[in-house]
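Step one of this worksheet: look at the structure below.
What you see is the complex with one protein chain gone and the rest in place.
For chain A:
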Amino acid sequence: MPADLHPEAVTAAVRNPDPFIDLGHVRQVFRTQSGGEVVALDDVNLQIRDGEFVSVLGPSGCGKSTLMRIIGGLASPTSGETRIDGEPVSGPSPLVGMVFQQPALFPWRSVLRNVTLPAEVLKLPKKAAEERGKELLETVGLGHATHLYPYELSGGMQQRAGIARALLHDPKILLMDEPFGALDALTRESMGLELLRVWESTKKTVVFVTHSVNEALFLADRVVVMAARPGRIAEVHEVALPRPRTLDLMATAEFSQAADHLRQLLGAKTGD
């Protein structure tokens, strides 16, 4: 079992044996307009370790975005409990940085001022935030674009800025809800690699929602496979692939075996 784990995750687990993110019996029910009920999440139990990279994989309607919003404190579950670092989640927390499918940059702000937005909201020192913003933009390859406006950037560049923004206030957890979903395949792969580089250098806990089997597998220590109607966890798959990961990993037999297994779980006949 420990052989399956990323060494860093193991050391993190040893350092802090308690789960960093802990979802217990989380259930989320939505009322439809016609008066019916939709069970978005049913009895979800999930423990995520500090510094771990977890992918949440599932078809649309399986509640993976809802799960993300619950961890991020944007939604409160109908029943069950969510804890981050032992504390119950009652709302958005500065421990968490979120990245959404759309970059959701503010078009009237320059790239740098978009990235420093969290500092304004959280009332952090301005000067330090600017320095950190520039550093982060450098890290995501946008060092040249600080003064540009979002509409002057490509989709991939905008999403990089969105990631830099989520990291600005140095959250411990990065929640990513299909962050590369709107990008083309090539950009998507290079963004994945970049994300791994950022993750390895910042030691964040990452929860990464996706509906791409390859993406989920390529990035994560564990893949949480979800099923729909009602939204629930079908299986938590330990990824036994070595790190650091490179694109040629996807051509290996181990990778395709694991991917096939995940696809079977999803009930898909062909690839994603």
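Going forward, a contact is a pair of C-beta atoms (placed from the backbone, for glycine too) under 8 Å apart; a residue touches a chain by one contact, two chains touch by 3 or more; residues count from 1.
The definition used in the following text is that contacts and distances are computed from a predicted model.
> Name the absent chain by its UniProt protein name; which of "Cytochrome d ubiquinol oxidase subunit I", "protein-glutamate O-methyltransferase", "Chemotaxis response regulator CheY" or "ABC transporter permease" is it?
UniProt protein name of the non-displayed chain: "ABC transporter permease".
> Just one of A:L23, A:V96 or A:L167 touches the chain that is missing; which is it?
Of all options in A:L23, A:V96 or A:L167, contact with the hidden chain holds for A:V96.
> Just to verify: which one of A:G51, A:G72, A:G133 or A:G231 makes contact with the chain not shown?
Of the candidates A:G51, A:G72, A:G133 or A:G231, A:G72 is in touch with the missing chain.
> Sort through A:K64, A:R160 or A:K204 and give me the one touching the missing partner chain.
The one listed residue touching the chain not shown is A:R160.
> In the full complex, which bits of chain A touch the chain not displayed? Write them out.
The list for chain A reads 72-74, 91-94, 96-98, 100-102, 104, 106-108, 117-118, 120-122, 141-142, 144-145, 148-154, 156-157, 160, 165, 169, 190, 193-194, 197, 246-248.
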